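And then subunit A:
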Amino acid sequence: MTRIDRRSFVAGAGLMLLARPARAARTVTDSAGRTVTLPDRIDHVFAAGGPASVVVYAMRPETMVGWPRALRAEERPFIAPAQRDLPEVGLLTGRGDTANVETVLKMKPDLIVDYGSVRPSFASLADNVQQRTGIPYVLIDGRLNAAAASFRLLGTIFGAPERGETLARYSDDLLKSLDTTLKSISEDQRPRVYLARGPDGLETGLRGSINTEIIERAGGRNVADAQDQRRGIAKVSPEQILAWNPDVIVTWDRNFHDKIANKGDDPLWQGVKAVKDGRVYLAPTAPFGWIDRPPSINRLIGLRWLANLFHGARFPFDIRQDTRAFYKLFYHVDVTDADLDTLIAWADGKPPSLPARR
Partner candidate 1 sequence: MTGSRAASRASWIVPGLALLAIAVAAVAVTVGAFPVTPDGFFRAVKNLWSGDLPQTSEERVLFGIRGPRILAGLIVGASLAGAGVVYQGLFRNPLVSPDVLGVSAGAGLGAVIGIFLSLPVFAIQMLAFGGGLATVGLVYLVAVAVRGRDPTLVLVLGGVVVGALAGAAISLLKILADPYDQLPAITFWLLGSLASVRGGDLWNVMPAVLIGLVPLVLLRWQINVLSLGDEEAKSLGVESGRLRVIVIAAATLMTASVVAISGVIGWVGLVIPHIARMLVGPNFERLLPAAMLMGASYLVLVDTLARSLGRIEVPIGILTAVVGAPFFLWLLWRGRHGWS
Partner candidate 2 sequence: MRLVARDLAFGYPELSVGRDLNLTVEAGEVLCLLGPNGCGKTTLFKTLLGLLQPQGGGVTLGGDALADLSRADIARRIAYVPQAQDTAFPYTASDLVLMGRVAHRGVFAAPTQQDRSIALNALTELGIAALAAREVTTLSGGQRQLVIVARAMAQAARLIVMDEPTASLDFGNQVAVLAEIRKLAARGTGVILSTHDPDQAFAVASRVALMQDGVIVAQGTPSEVLTAARLKAVYGIDVTVEQLAGGQTVCAPVYPR
């Protein structure tokens, strides 16, 4: 054993004193491969954008410092009372931010969470924000297929591994049962689906975009296929939709849905197979959209719903029971009957509280 050199002892002690004091630190590797140092306890979390806010709310709602956008009146009944009145804090994703950085710092968050794409450009944006604010920033993979892994990672980050495991198991079970069902359904048995956006329904998401990946995942085929590998949102003409002649139309725009749900009203859409067959479905949107808006874990319930719409009895779905269960587990609310009726109106293609049409 070497004699402890007095100088190196003093130097070592000095270094220890200069090192970051207070809570003990730990490091995690986020979904983008970044190594981030975190405090031991996470009490205040800033969700960097819409998708992240849903995830943080699901995992540990009590740590949320605010919502990126204030809740609308129709969304409030589906959010736990404690989080209903959290302040609006804006976006802080490093690009098109609406959050005031000083306001964010005043809230003293222990962590910033972002949920979505983990491509290098977003990773560098994450580094940028982390540097500017001095707050640890983790970037989590937002793809549907990565949901389980992301929940487990968040469980570690938040120090709530059981919670992460519960939610991860739900996602795992859902995706596995879905894959099992889909194994026996061939490509041409899968319905051709058009996702109608906007008040005129002529805006859609192209196959491969994050806005519509739920269609393929649920075992449908998105008709909006720009074969030159373009993604994102685009406008199409009614003629193109007629040429595609989708079997199913899904929308969450109430105005558009009302227009074509009464078949007599709109001659342009009458010729489309989905309208003729009455397979036009209005996706619920409270508190978060079932198929998008934002593209986050809120889509899990939408996945169940769509799989049932596409494949019927082969993928069973009790819209009332399963919805209640999901909302209880993920959104911490017990949905009343009345609220549920409002929520799922037209979600099965039939007018609410009327006998089946077909």
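In picking the candidates, the idea was that all candidates are chains of the complex that A comes from, given by their letters.
A few remarks follow.
As a convention for this text, a contact is a pair of C-beta atoms (placed from the backbone, for glycine too) under 8 Å apart; a residue touches a chain by one contact, two chains touch by 3 or more; residues count from 1.
This is a predicted model, so every value here is computed, not measured.
Among the candidates 1 or 2, the one that touches subunit A within this complex is 1.
Contact residues on subunit A toward candidate 1 in their complex (touch as defined above): 50, 69, 98, 197-200, 202-203, 206, 211, 224-228, 230, 233-240, 242-243, 253-255, 258-259, 267-268, 270-271, 289, 292-295.
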